[in-house]
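The complex appears here minus one protein chain, its other protein chains still in place.
And now, chain A:
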Amino acid sequence: MLFVRHSDFVIKYFTSIIMLLTFKRVLKFGWQGFYRSKALTAQVVFILFVLVFTTTFLFLFNEFSNFLISQTQEKVDISVYFKQNVEEAKVLEIKNELEGIVDKVKKVDYVSREEAQNIFILKHQNDPTYLEALEQVSDNPFFSSLNISAFSPDHYKYIADFFEVAPLVDLVEKVSYNRNKLVIERLFAVISNIKKAGLGLTIFFALLASLITFNTIKLSIFSLKREITTRKLVGADNWFIRGPFLAQAVLYVLTSLIVFDVLFISLVLFLNSQLRPLLLDFDLLNSLVIQKGIILGLMQLGFALAVALISSWFAVRKYLKI
């Protein structure tokens, strides 16, 4: 019994040693293939560079459109103006009530009649016509108001409807949403379409880049078709033949990624300040490199690795059927 257990252990030990040895050799062959076929390596690395570029561009496009959307959403709000006889306490009570709708209302700012007047004066301090006109009016002509931001564009209608029912409807002078309803709805329709188009473009370009990469790797392996069948005929296992090509694919991906990211980060560092005004204050360095650098890197690596490994796997498989 003890002897059986001992021999089992010895078999397992030697099997794992052979597996390690095989793995080391597979990596070595992968490296040899990578550095010996320099022209082929350059070609595949270039195509993978384009794939990584496409991935990065799509990531950038997504980030930039999200940035635009959030910027636009922040600028859209509903202003509710109250009749002059409505007391401040009542408006603040309504404000509290609105803030209670936590799933829809993001922020509510109260602007009193005095603040509204001060804002007007400040805005037109260099325009005597407006100031003189204001002086002509004995009483404060401004309304107190609530500026309401919602979490989603869909919630603005709900908020507008909130003021349409009694007793609130009698306290409200006007709601800006009703006046800007069409503009707001169109704006959000445009944003929604940009998002959809962006997703469509993402899928299209990702597919295109993947197909080009797949064909390049397939052609590079096709040039070694004879070597692959020979390896099979001399008794090599499928893993011993396929492994080096997969290792080579990983090396291609890492090289293209390093080359691309060094260039990309250098360009971003160098051009960020010049590009920022052109991109409506979008900070490339902060958004892509500092905040989301790891996510972007993982995305580049994951996508390029997936395409390269799948391509190599299928391209080699074809010649292993012998």
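To be clear about the criterion, a contact is a pair of C-beta atoms (placed from the backbone, for glycine too) under 8 Å apart; a residue touches a chain by one contact, two chains touch by 3 or more; residues count from 1.
Going forward, contacts and distances are computed from a predicted model.
For the chain that is left out, the UniProt protein name among "Cell division ATP-binding protein FtsE", "3-oxoacyl-ACP reductase", "Monovalent cation/H+ antiporter subunit A" or "NADH-quinone oxidoreductase subunit J" is "Cell division ATP-binding protein FtsE".
The missing chain, though absent from the display, is touched by one residue of A:V172, A:L224, A:L284 or A:A315; that residue is A:L224. Checked against the full complex, the one of A:L27, A:A236, A:L285 or A:L305 touching the unshown chain is A:A236. The missing chain lies against chain A, touching residues 18, 21-22, 25, 32-33, 36-37, 224, 226-227, 230-238, 240, 322.
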